Structure formats: structure tokens, C-alpha cells
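Excluded from the complex is one protein chain; the other protein chains are retained at their positions.
Chain naming follows the written order as A and B, and within any one chain the residues start at number 1.
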Amino acid sequence: MIRKLILAAPLAAMLVAPSAQAADDTIRVGINLVLTTPASIIGLNSKAGFEVALKHLGGKVAGKKIELIFEDNKFKPAIGKQKTEKLIKKDKVHFLTGFIFSHILAASAPVGLKAGKFVISSNAGHSMYSGKKCHKNFFNSAWENTQTPMAVGQMLNNEGVKKLYILAPNYAAGKQMITGLTRTFKGKVVAKALTPMSQRDWSADLSKIKAAKPDGVFVFYPGAWGPAFFTQYAQAGLHKTIPLYNAFSIDGANLPIFQKRKMTHLLGTMNANFWAPDLDNPATRKFVPAFKKHYKGQIPAHYAAQAYDALMLIAAGVRAAKGDMSNMDAVRRGMEKADFDSVRGKIKFGKNHFPIQDFYARKVVNKDGQWQLSRVGNAVLKNHAPTNSGECKL
Amino acid sequence: MDYILLAEQFFNGFQLGIILFLVAAGLTLIFGIMDLVNLAHGTLYMFGAFFAATFVQLTDSLVLGMILTLPAMLIAGLILELSVLRTLYERDHLDQVLATFGLIIFFNELFLIVWGAEGTGINLPPYLSGLITLPGGITVPDYRVVIIISGLLVAVLLYLLVSKTRIGMLIRAGASNREMVGALGINIKLLFTLVFGLGAVLAGFAGMIITPITQAESGMGEGMLILAFVVIVIGGIGSIKGAFIAAILTGLIDTMGRSFIDVALMSFMDSVAAETAGPAISSMLIYILMAVILAIKPSGLFPPKGA
Partner (left out) sequence: MSIQFLKTPRGIYNSLLILLCVFMPIIAPLIGQEFYTDVVARVMIVTIAAISLNFIMGYGGMISFGHAIFVGIGGYSVGILASHGIESAYIQWPVGILMSGLFALIIGAISLRTRGVYFIMITLAFAQMMYFLSVSVEKYGSDDGLTIDARSDFGLSFFDLNDAMTMYYTAFMLMVGCLYLNFRIVNSRFGRVLRAGKSNNERMATIGYPTFRYKLVAFVIAGMMCGLSGLLSANFEDFVSPDLLFWTFSGELIFMVVLGGMGTIMGPLGGAMIFLFLTEILSNITEAWHLIFGPFLILVVLFARGGVEGFLKKYEDPNG
């Protein structure tokens, strides 16, 4: 008998894992982010954005406590999906948000929507959800994937680039960047190089660029690709002759790293985005210093700004329903109305629940000894909605 | 096809081949002599990268930092050998695969915690940041020439060590007939430890000299490990000569494939299909090469005698 008990004990221990029992006076927000692996630079920045928003809300909305539950998807769609299931079934969350990468969102969102939860992407802008597969409970507090490169394309026209060489990793987001860019860019694309995802040495491509003599190079190298590519670009001497433009490759999350590594050739490089830390509106003025205090003295990246808006959006929904989470329609209407101070100033959602917003050109500058992306001039795209919004039948 | 571009890509492929050789040489020696499948060999490559970056940052000197890295690699290799790997020599391949897989998991996480998700890197000093124009109008960065020359130098030293010294004789003997070396009354444990240390230094050297180009990140070793395995299997396990030839071959085929396959495909299919298929085929190319070679010669191109 004792032997049986010894054997049964570990199994019993596995099953009786601590469970967060659902208390009704709490709004539980499940946040699915990549918090490990090198891609976690983005996830941790977003996480801090959510935390600052929670602080600004005083941890409460409509008399209810807000609880943030973070889960790490390890940059893998299958794990992202499992974590989503866990947030729904184990933690019994009311809202699912986070989601940095489109492929993880694509695996996770159907699970959340099927379970009748609100899903708010705070970054991943899969075009599926702005078009045909738009859903009444799906919101996006960022953008659709092709919008930002479209803004870059317009910026390149403004900058007078005529011959462009394009580089991006060979995966879906990389291809979407090229699609967006070529939609607005009016000059000639001399080459499109889709490099393997495992590639860390661009010597072959740099030789080709040299041979092609374009008057601008556009890259989409987020995360760990960026530092390696930019270093080699300078080593090949190209930074002196051909200006480098990018989308999502230089941002608030990796600028501190570039600065630490003294990659001064990046000062002056340009990209475009819907937000810059020096936008002039009340929420941004409040958010930037608060974030700096909260997270390693860093200036927030747009990831954090979107995360901030995502939680504010959730709060707006809960407020509209007076804290009654059983009234899903009221929550949804509140979110559609989006009555809160956004980092964009005023935020407006389209029928597909994606923001309709301005995009700005931004330049890397050294301001008071801290590198940051500073807005250049007026918006390059105004009141811009995802191109496929018309396909949404909501 | 552009002649200069072709020449530059050849140069780039050769450089990749050199790096591959440095990693594969240690792997093939360790495998050939100790019969140890060491998946954590890529981890040693990562060690080299992070050690070098840290030492260069601390000393503020590229040369000094790199010189310090080599003894540090030797020490790290010896510690690993004495603590875990030594116990694996007597085990079968399956145990070795699993235990060294555990080492990879552990060190990737440890490095992620110590150096952060963003990893680290090395900036080249101004005297190495220029460009060299080779005969024929090919321009290449100075530092890439440094990689090739230092890599070749190490290859030559390794060749001399293995073919001209007493230690080398034992190594060669061990690779083809382990029992005999033991029977000669040689301290086989010491020989194993030394060979492992040598392999660690070689892998660390490779990780070190590539870091100013690729930067250092946790998990960087695995891609290199799998390539190095392809190299030693093609070359014949235990054969330094085989590793060298296979490494250069793999480096060239991989680089040339990535540069020219899409162009080649475009000559007989439309450009969209070629743009899709090109990267797919080029990333599969070396594995196809390996499967073909093994299908024809199941022990690789240069199987060591007696094996």
C-alpha cells in the first residue's frame, strides 16, 4: 500500500497545481508575448508598455481590479496557441492581447474568438483580420502589416529615391513588407533579395548591391538580423555611398543596443511609423517619461505605445459596460467608440476594428545623449486605413 | 553573368568554408578519436563569440581581447571535458546525443540570461574597417581577408601538428585504431582531454573571428553545428583532410547556390516562381549533397583507414 502511495504522490501533485480561481471583481487580461529567445527584446518592451498603462489606470477600471497575466510563447506558433488555450481555460481571462508576430497571432486568435473572448492584437497586423476574416470581437491597436512599408514607400518618393534595392528575410512578414512598399514606391526596384531566415552573413548580398549601384537600400531586418546586417553594411563601406532606409528594423527597443555598440553610421537613417516619442499629444507626453522611469531609462518603442493603447482600449470597453463583463455588446461598443487619450492623440477605429491613422517619417537622432527616433515633418500618409478594409463585411 | 560578382561570391563562399572547417576539424577529431558525438560543439563556437566580445570590450583592444579568448576557450573546454563529457566516452551514441543536447539547452539559456536577449558584439577598429581591392577589381573588406588568412594559417598549423609531431602521430593512430594506442601504454585519458581542448580552441577561434561580422547571440551555435556535421559526414569522420575539402565545398555550394540559383531558375520558369523556389532549393542544397554522397559512399569521401 505504501508503495502505491509513493507512486501515486507525484501524479497527484501534478494534477493539483495551484489554480487562480475566478473572482468576479477582477478583469483578467491574458497577454501572449515572446518573453524569451532573442526576439524577446520586442516582447519585453511591450510588456513594459502594458505595465505603464496599468499604473496610469491605477490598476482599476469601473471599480474592478485589473489583473495582467503574461505568458511566453517562445516565438513559436504552436506554443503561442497552447498558451492561449491555457489563458482561456486555466486563467479564465476576459481579454486576450499581446501577440507580436503575425504567425503566432494566426495560430492563436481563432482559439480565443471561438471561445468568445475579445482578442486585441497589440502588434501583429495580419492582413487576414483587416479583410475577409475580420471579426466582431477582434481589435488591433497597431496597424495592418503593409501600412508601415506603404508609408516608407511614400517617404522614399519624398526623399527622391529613384533606384531601390530591397532586402528582407524570406518569410511571410518579409514578403508583406515588399508588397506594401512597392504599392506606394514610384521609382524602380532594381532587385528584391529574400534572404534565408538563418542568414547572418550578407557578404554575398553586399557584393550584389555594390554591383547594382542603387540610390537607396531598403531593408526589413527586425530583431537579431538588424545589428549584424547594419555592421556589415558599414564594413563593406556602403554607408558612405548608399543611404539605408528601413521598416521595423531600427526602433526604440534596439536603439539603446546600437548606441551601446557605437554604431554611429545609423544616425540619420530614416524609417516610418504611426508614432514617434516626440509626437505632441497629452497621452504621449505622459507616457514617455513614465515608461523611461519604469523600464531601464529607455525611450519607449512603438511596440510599447501600442501595448499602452491596447490596455487603454480594453479599459474603455469595460468602462462603457460599467464593469459588467457579461454584457459583451456594451464592452464591444465601448471599444469601438474608443473614448480615451491615445498615444496617437485621438484614436479612431474602422469597421474592421483597425485604427485609421497618420504615419510619419522618422529619423535617428542623438538628443541629450540618448539616441531616438524623431518625427520628420508632417504625416506622409494621412488618415490611412488598411488597403483591404473593404473586404471586411462587419 | 558578371565576372566580378562571381569572383566576390567565390571569395565569400571560401570564407564560409574556412569557418566551417575550423568548427568541423575539432568535431571530426573528437568524434574520430574519442567516438564522441558532441552536439555541444556548436556551443563551444558560441563560447568563443561571447568570450571574445566580452574580452574585447573589457580590454578595449581587438588583438588583446582575442588573444585572451584562446586560453579561456582551452580552460572552458577542459572543464566541460572533465565534468561531463569524459563520462560519456564509454556510453553509446544515443546517450552522447542526449546528454550533449542537454548541454546545448542549458548554455543557450545561461547565455541568454547573462548577456541578455540582444546578445553582444565586437566593433572593428578603424585599421581593419577599410576595403581592399584585389587584382581584377574585386573589393572586399579588410577584415574578411584577415579571417581567410588566419583561418588558413590555423589549418596549416593543424596539419603540421597532426602530421609532423608525436602528439599528431598519436592522434592519427587513435583515429584509426583506438585499442592500439591504449596498448602502447599511452595515457589515453590525457590524450583525450588534450584533443578535446584542441577542438574547443578551434571552435572558439571560429566563433571569435566571425563575431565582428555576425555579432554574438544565444543559440548561434546550432546552425553552425548542423552544417559542421554535414561537413564531417561528407568528408569522412576522423579525417582532417576530408573535413577541409568538404568544408570548402559546402561553403562554396551554399554561397553560390544562394546567389545564383534564382537567376538560374529564372531562365526556365517565371520570376515569381523562381523567387519562391530559389531560396527553398538553395537552403536544401547541401543536405541534398550530403544525402547523395552518403548514398554512394556510406562512409564519406575520405574514410580514415581502418575504420
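Following the convention adopted for this analysis, contacts are C-beta pairs under 8 Å (C-beta built on N, C-alpha and C of every residue); 3 or more make two chains touch, one makes a residue touch a chain.
Everything numeric in this text was worked out from a predicted model, so none of it was measured.
S.K.: So which of B:Ala173, B:Ile226 or B:Leu252 would be touching the chain we can't see?
M.R.: Once the missing chain is taken into account, the touching residue is B:Ile226.
S.K.: Could you tell me which of B:Leu103, B:Leu170 or B:Ala274 touches the chain that is not displayed?
M.R.: B:Leu103
S.K.: Where the complex has a chain not shown, which of A:Lys86, A:Lys163 or A:His265 is the residue touching it?
M.R.: Looking across A:Lys86, A:Lys163 or A:His265, the contact with the absent chain belongs to A:Lys86.
S.K.: Which positions on chain A touch the chain that was left off?
M.R.: Residues 3-4, 7-8, 11, 14-17, 19, 21, 35-36, 72, 76-78, 81-82, 85-86, 89-90, 102-103, 106-107, 110, 170-172, 175, 197 of chain A touch the chain that is not shown.
S.K.: Touching the absent chain: which residues on chain B qualify?
M.R.: 31, 37, 84, 87, 91, 93-95, 97-99, 101-110, 112-113, 226, 229-230, 233, 237, 276-277, 279-280, 283-284, 287-288, 290-291, 294-295, 298-300
One rule holds in what follows: only the chains that are shown with their structure count from here on.
S.K.: Mind checking the centre-to-centre distance between chain A and chain B? Centres are C-alpha means, answer in whole Å.
M.R.: 36
S.K.: Tell me, which parts of chain A touch chain B in their complex?
M.R.: 36-41, 44, 170, 192, 194-196, 198-201, 203-204, 207-208, 210-211, 224, 227-228, 231-232, 234-237, 254, 257, 261-263
S.K.: Which bits of chain B are touching chain A when the two form their complex?
M.R.: It is residues 2, 4-5, 8-9, 12, 15-16, 112, 117-119, 121, 123-124, 129-131, 139, 141, 143-144, 210, 212-215, 217-220, 223, 255, 258-259, 275, 278-279, 282-283 of chain B that touch chain A.
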